[in-house]
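Omission of a single protein chain aside, the complex is shown with its protein chains in their original locations.
So that you can tell them apart, the chains are marked A, B and C in the order they are listed, and the count of residues begins at 1 in each.
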């Protein structure tokens, strides 16, 4: 057996014991999965998107399975900021591993307010701005499709975050992601996370109705991995040229340690595991272990693996 | 058993015995699949993209399998216009079913020239402009990402096509497809075909190299069906409002008759079967038969099924 | 405490038309299981079908977990092919089960709703608690286990006294299962302390209405499409009376009928 690889990474202003995070919206507030993971198995987690007020979300059906994937239209249901601070963050803060809070506002002011409140919390390691949710009418993806809007939201959050690192979660539903990433970087983001889900749809041929009450939803899972990899590669290249200090956090369809390795090779500094957790509640921990084994076999550290694609 | 449904459709200026076409690039010039389909089993076919000069295409590897999908980076290899006219079209013209010629130029002038030459051929029922190929440097997708360029190419082809219907094949790799479809319609296209492949990538974790020589390629197959359905639904809605005479031809991941039905329900007037033919050379014919059985069971004609989504 | 493990298939037998009984070696889950709880089961290790399927715990035998399932779509079709000796990923026990503390509860099962309620009956039986049990089916043919049932439909799965009702009268009473339940509720003096129900949505609605009418507490086991099963994805939303939603996998699957907004479901 090869000697253990150094898996620690410094990404988007945060030190992680290993580059595997659980993705927003797929890991609850962490506690839901605590029976299934050894403490410290993963580098950290990104919370379900938190908004100022609680949100009940979309009517059901909210999820549907597709070929090698699933659609969701949860509608950013969440407990709201106060409940998050009172009952979710305290437990999270006691866990090993980084806590990245995904947050969602309907306006620049709401993003700024969330950043101000969450930036003040010692238990929070970084903020991830969700400017890319395809399942809500206001805000969400609208912000993520224009470099100007991405820059504005990011700048407002960075200004209020009291030095806490700000990451920006980008939508893949655009012609060219690089300008969004560059706008976020320009405005002070320390990392961009990509990809969020692909806007998609499913129809029941028996009833001729949409399978989701929201009609459209977001596609995630192994089906989208090739798209995520391509975008990470493109964005990592663009950032390297213009903002070399700004990192890419890669996600989309990661199911195994080699999937995670591919994202790192493409240029991500860390990865997030989303839908995989639904298919196996131990997935995030297993993937971190598999990635460590892969790195040991390749005799590289996680940091060396990042961006090591040979063309 | 329910009585047979009327499967004939009039789509994009072409009468089809049934709404199932074979998709460009996945059915060669038709003859490759003739051992596997009864004559007249499908409504017609769309040829591999034809360019003025022959093209050898990209170096191998050109294809790679992904979760419920595949990537291709063929690079629009084709025999070129002269060879097509001399040796491919004559056989095709003798077959039952419509012949739609997919064509690809590196400039507006090339598209126009191709439209002029092919428009003059009695054996050609319609032209499909490929403004969406992700695997070539010049032209291709570049044209498909800007409504102005889509309109310009379309107008030039329509002007030269001598009344032959012009369809425009759109790329899904854009923030919003509706403006492209509207631009095509405005410029005289009689149908838009969507979707082409999603720009994507695969990496070999063992070698840390891209799996495709071209680095990036196009994702097709069941993995992308939810994205295709969403786009067809959105574009059909936009066209209905502004250009009700212009049709949508839907494709992306159709593997079965019910998949085809879902595209029709979403708003397509006809469908194309692509990657499915690789997984079963009889797929296009089988899908047409399954769709007919579905329509009979639902007691609707194919034309009535189109756009019948109930929300 | 819920756990996740690769469970060995001990047996996977047809017990009715498109109905199978699956026995898994999963001691840690079996030991913790309570009636009404469920497990998430991956029917195949590959990426398609992607998601695990939720199944009620039908019973436990030693360290073995019993699952009674009906073939519905591609997941259960694949599951029906699982061979003894193979392994399936399973996690649980999950969710809130039935509260078995009520005085002389009435168990009302419709179709596959028998799966968790047979387990509830077993536990009640074990502790010597009195209860009534009602089991509604479309037809005798719908459940092969009825073949071993006495003429009046009094026996099922061991010896608990299930009162049967079938829509075509082929077994037990002729009619819906809510009819013997109504008769039972109308009996004076000895109202059930609670009604525990699992079955198709129309049946659950009817049972909830009936219980409201007779002011009897009603626990309903609800289904929703699920992705995670552990409360994280928020996919399994059940409309609640206060507005908003409850998670079938966390606040349920067994929910007090008075919490559910039956009109929106």
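Remarks
We adopt the following convention: a residue touches a chain if its C-beta (ideal position, glycine included) is under 8 Å from a C-beta of that chain, and two chains touch if they have at least 3 such contacts.
Since we're looking at a predicted model, the values are computed, not measured.
Under the touch definition stated at the start, the shown chains contacted by the missing one in the entire complex are A, B, C. Touch with the chain omitted from the figure is made, among B:70, B:131 or B:150, by B:70.
Note on the undisplayed chain: of the listed residues B:123, B:179 or B:281, the one touching it is B:281.
When you scan B:221, B:252 or B:307 for touch with the missing chain, the hit is B:221. Taking the complete complex into account, residues 25-28, 32-33, 35-36, 48, 56-65, 67-70, 72, 74, 77, 221-222, 255, 275, 277-282 of chain B touch the chain not shown. Where chain C meets the missing chain, the touching residues are 46-48, 74. What chain A contributes to its contact with the hidden chain is residues 67-68.
The rule is short, and it goes like this: only the chains that are shown with their structure count from here on.
Because contacts link each chain to all the remaining chains, their graph is best described as complete. Between the Cα centres of chain A and chain B there is a gap of 34 Å. One simple way to say how far apart two chains are is to compare their mean CA positions; for chain B and chain C this gives 48 Å. In chain A, the residues that touch at least two other chains are 67-69, 221-222.
Residue numbers of chain C whose C-beta contacts span two or more other chains: 47-48.
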